[in-house]
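Left out: one protein chain. Kept in place: all the others.
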Amino acid sequence: MADIRCLICNRVNDSSAEHCWYCNTILPKPTGPLTQKEREKLANLKKKIAGAPNPDPEPHGDAPQKTPPESPAEEEVPDWLARIRRLKQAEDQGPTSGKPDWIEEEQPDWLAKLSQPAAEDTPNPHDAANRVAESKKPALDESLRIRNLPRETDEEQEFITNLLKPTPPIGEEDSANSSNGQLEPLQEDRVDDQSGQEFPAPEGPNDEDFLDVEDLLSDKENVRSDQKTVQESEQVLSVPTGKDLPFPLFVDNLPDWLSTEETETKQPQDTGDNEDDFAGEIPERKIEKGRLPAWLQSLRPGVTGSIEKISSETAQVREDDGVLAGIAGTLPGTDLSGRVLKTGDFTQELRVSAAQQKNAELFQSLLQPTREPKAVSADQNTAAPSEKLLRLFITILILLAVITPILAPGISAIIPVLFPTEVVNTLGTVQTLPTEKPVLVSAHFEAGLAGELNWASQPVLKHLVTRGVPLALTSTNVVGFAILQDMVTQAISGDPAYAKDKKVMDLGYLPGGAIGMGALVNDPLGTLPFTTDLQPVREHPSLGSLNSLSDFGALIILTDNPEFARTWVEQVDGGEADLPLLAVVSAQAAPLLHPYFASGQINGYVAGMSGALYYEMLTMRAGSATARFSAYQLSLLLVAVLIFAGGVVSLILAAPRPAKKKEAG
Amino acid sequence: MRINSEVIWLVISFILTLMVFSYLLGDNAFFRFASGLLIGVAAGYFTVVIIYQVLITRLVVPLMQGSTLTLVPLFLSGLLLLKLSPRLSQLGSPAMALLVGVGAAVAVGGTVLGTLFGQVKGALSFFDPIAGASGSMALRIVEGIIFLVGTLATLAYFHFGARERRKGEGRRRLATISVVLGKVFIAITLGAVFAGVLTAAITALIERSDFIITTIMSMVR
Amino acid sequence: MKIVNIVIAIAAGLIVLLGYFFNSPGLHELRSPLLDWAVTLSGIAGLVAILNLVFGVHLKRLRENHPKKGFSVVILISFAVTLIAGVFLSPASEGFQKLVTRVQVPIESSLMAVLAITLVLAALKILQRHRNWMGFVFFLSVIFFLVLNSGVLAFTSEIPFLRDILSGLHQIPVAGARGILLGIALGSLATGIRVLIGTDRPYNG
Partner (left out) sequence: MTAERMLGFVVVLFTAAGIGFFSLKQIRAQFPALIRKIPPIARLKRAIGLSVEDGSRVHVSLGSPGLTEPASTSALVGLSTLHRVGQLSSTSDQPPVCTSGEGIFALLSKDVLRGVAVETNTYESYDPDQGWLTGITPFSYALGAMEVISDPIVKTNILVGNFGAEAALLSSAAERRQTFTLAASHSLVGQAIFLATSRDVLLGEELYALPAYLNYRPAHLASLRVQDILRFIVGAALLAGTLLRALGVL
């Protein structure tokens, strides 16, 4: 069996090899005996070949084309291999076939060799001289021949680029494409649209047998050639059909849209008549416009202006100026002045159909960046107008219920006759306190409830001040002790006999919550060594002798948080300190403090404004509580009525409507 | 009225009160200004008090008095300051671990001894020996039963465990009764507390209105 | 690093906890400095959090031109003024305490006053939000205790039967409160124990 020639690098490989030893390409499999169908096909083909004119016209004045001797194995050789062999022989006969004579005659050797397809692998014994010339040539040609070599380094690339920039005389282009009906792989420089760099297009194999359709396409797209004569840039070159291609192998690899491009096989007709036609031998026929896919169609650059027609002069020019002035036979300098080279304006503008535009907008809206946080008022009014009206109505009603009794003191309230035991006990305890022992007042309340606690604590503090009992102030929250000091100052203001700087000691903020309280129970002076203005407590006349909590006369807790009252109760119980425990609390803490009073852990407590009112009545000293109790009572009753009405309305709205359902049913 | 600092502070308080009351008409710039002022003043005041009452009295003074043990909290405080920088914040975790450990221990100790035993003792103290009970005997017994049933029903309401029940099978009768009773007692208790909160809020409203009216009257006079 | 944190948390916690149940002097010697350090560090932690609030949140909003920039400007200025005044005047000075009693108290008291109306508006819809037995009992309880707090039922204290009824009614919130507080104590106990045995480790992130 004959060796197998590689289709890419045209080297001969051993028949058993599957991959080309040189370029690792898959080698065509040696064919087995022909099937019946193949024999018929072969027969038809032979009839065709016998009947058809010789597709390869004799090059002018060249040696007659020899048909390659049929090798015995040809009957069984498949038609595609046979065709290759035929084309091979056609090529062997005339290395410069397909090239116009004038190129050969005038062309210096080095140029001729360069433009010679590098197909000559099999050394031609007759051309020894050529072989010697070739051996001198840099290894460059080798790299040209082997297509799939790993990429050259940049310097080599540049070297190749300079070498490969032939400047064929005008008109050569046409003939280059002509004659043998096959398109020679054009030496073109593909301009990389983005970078504007010029680098050689990936060399098609110089073996004309193989046409790389991608190159063809890319040629069509990106062609920029100085001398190309193009009637219309959109004219699509005839893309050889799968049938014409010698190697169906590649057809299969083509993407569908390409492989279905040209299905019917067109016999190349020899036009021969219209020299100016592009690609001479390729029959002039109306080429159906390629149906490109939408995405490719939209990507195609809009043609903004047709490439100006470059008329080509074919007359022989003798250089009369410039460096080569007077020398005949020089390559005619191209007259650049007349030529307007306008590349196809590769506009970036995408041509987008309406549907695509809509989809793009849809995606845009979906991927909208997260909304910037807009300054939205805390009262983003999502409430309905009726809700606003209701809100306004109730606000006015409550304000009226509060302000009217203040402005018209005549309105009297229902004053209770009997007093709750917790208030009575508190009064009794304060009444019996020894005046030499200081009373520890510990506060833990927020500024928000300072108003209520101030009204609730004033009667108790005034009672202590009138009895001349010394006070030690502290607080377990930061804000507490500033407010407590203000309350004591207000209580003392009514009694000039009570010396504030002697009788009142501000121990400041007791940090640590429950831990601080526990520490205070066990070691007061160790826990609070300094006053708020950093004076040592030990030097204070009335507080200097304190060793434990029991040395205090009593502990009064001012708080709005029942938790703290309970924590104090637990610490005092735990510390087995023997001192009375009183509390002045906000109305919200009363329900939860009552159990401690009921169980005797607290001696007594005053809760909110009603507690203060009872205390003021017991001490017969009217204060803020007495003055404002009517406003307090009226507004509480109004609120109770409003909530009741709201509840009734909710029940009515929510009640199922059986009547309507019956009618509907 | 002689213009002195007290009057200036009075006017400031008056204006701030009106700014906050404007929130009744809806959120507005005045209310947000007062909010910002409160956050800033409270933070500033807290910082000053902590510097004086914690930093100076509990770190600086003991160090000046030669207490070497105070170096440990000083070092831990330094670690806490590293929490300000996102990169170094992990170095401050030992101080946080100490705080969380001690905080949890105080919570557990306070809960067991203070709340758990305190509440049980308080509940039991309700049933002093009947002989010594004051007030009418029947009332004490009724109150005692109400009290005991309420506490147990409320406690039982929060039971998390559930029993696998076949389809259509209802809850046991005792469980149903205790859940219903628990709900009633919880609702009544929270209703009383909510009424207390409303009372405190209305008292604050009366106090602020009184302040506005007395200030206007003193300005008019 | 994480193991060190866990060991610190568990050791410190156990020493303080055992101090509640055992009165040994040795344990007390170990326990009181830990409690003292915890009090100091919780104050410092508050300070660090405030510095983060001022510089980490609001100053950063100014730099980033946040839409709520005005709010941050007011906070920064008021914080700076209060801090400077406090450092110079010291917390004991009357002038400095006016910042609390004449600025903070009016604003927070007014907020509490505004809450009165907000709570009433919310209370109108109690039966819309909780359309069940519990909501209905809660609704009636609020109304009853509001009337009780107003003092108009004071006359009942003169009628023994009514007085007893009222006294009995007074016990119900107390019983409920005890039940709720006992439940909360159990939950709080379990949560604290989880931290002490190292199951919950918020400090390790």
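Read from first to last, the chains carry the letters A, B and C; within each, the first residue is number 1.
One rule holds for everything that comes next: a contact is a pair of C-beta atoms (placed from the backbone, for glycine too) under 8 Å apart; a residue touches a chain by one contact, two chains touch by 3 or more.
Note that the structure is a prediction, hence the values are computed from the model and not measured.
Enquirer: Touch partners of the unshown chain, restricted to the chains that are shown, please.
Expert: Its contacts among the visible chains are A, B, C.
Enquirer: Among the options C:V4, C:V57 or C:I165, which residue touches the chain absent from this view?
Expert: Missing-chain contact among the listed residues: C:V57.
Enquirer: Just name the one of C:A12, C:L83 or C:L182 that touches the chain not displayed here.
Expert: Reading the full complex, the residue touching the unseen chain is C:L182.
Enquirer: By the contact criterion defined above, which parts of chain A meet the unshown chain? Give residue numbers in ascending order.
Expert: So the residues of chain A touching the missing chain come out as 370-371, 373-374, 376-383, 446-449, 478-479, 512-516, 560-563, 567, 588-589, 592.
Enquirer: Spell out the interface residues on chain B facing the chain that's missing from view.
Expert: Chain B touches the chain not shown through residues 35, 38-39, 42-43, 46, 80, 83, 86, 89, 92-93, 96, 99-100, 103-104, 106-117, 120, 123-125, 127-131, 144, 148, 151-152, 154-156, 158-164, 186, 189-191, 193-194, 196-197, 200-201.
Enquirer: Considering the whole complex rather than only what is displayed, give the residues of chain C touching the chain that is not shown.
Expert: With respect to the unshown chain, the touching residues of chain C are 17, 20-23, 38-39, 42, 45-50, 52-53, 56-57, 60, 68, 71, 104, 107-108, 111-112, 115, 118-119, 121-123, 126, 129-130, 138, 142, 177, 179-184, 186-197, 199-200, 202-205.
Definition applied: only the chains that are shown with their structure count from here on.
Enquirer: Determine the centre-to-centre distance between chain B and chain C, using the mean Cα coordinates as centres, and give it in whole Å.
Expert: Roughly 3 Å, centre to centre.
Enquirer: Would you mind pulling out the distance in Å between where the CA atoms of chain A average out and where those of chain C do?
Expert: 42
Enquirer: Can you list every residue of chain C that touches 2 or more other chains, as numbers and ranges?
Expert: Expected reply: 35-36, 38-40, 42-43, 90-91, 100, 104-105, 107-109, 111-112, 116-117, 120, 123, 139, 142, 145-146, 149, 173-174, 177-178.
Enquirer: For chain A, write out the residues touching at least two other chains, lowest number first.
Expert: Counting only residues that touch two or more other chains, chain A contributes 395, 398, 448-449, 451, 479, 482, 508, 511, 515, 532, 534, 587, 591-592, 595, 598, 608, 632, 636, 639.
Enquirer: For chain A, which residues count as touching chain B in their complex?
Expert: 377-379, 381, 395, 398-399, 402-403, 406-407, 448-449, 451-452, 454-455, 478-479, 482, 508-509, 511, 514-515, 529-530, 532, 534, 560, 566-567, 569-570, 573-574, 586-592, 595-596, 598-601, 608-609, 624, 628, 631-632, 635-636, 639
Enquirer: Using the touch definition up top, name the residues of chain C that touch chain B in the complex.
Expert: So the residues of chain C touching chain B come out as 1-2, 4-6, 8-17, 19-20, 33-48, 50-56, 70-83, 85-87, 90-91, 95-96, 98-100, 102-117, 119-120, 123, 133-135, 137-142, 144-146, 148-149, 164, 167-168, 171-186, 188-189, 191-193, 195-196, 202-205.
Enquirer: Tell me, which parts of chain B touch chain C in their complex?
Expert: Listed in rising order, the residues of chain B that touch chain C are 5, 9-10, 12-13, 16-17, 19-21, 23-24, 29, 32-55, 58-59, 69, 72-73, 76-77, 80-81, 83-84, 90, 93-109, 111-113, 115-116, 119-120, 122-123, 136, 139, 142-143, 146-155, 157-158, 180, 182-202, 204-205, 207-209, 211.
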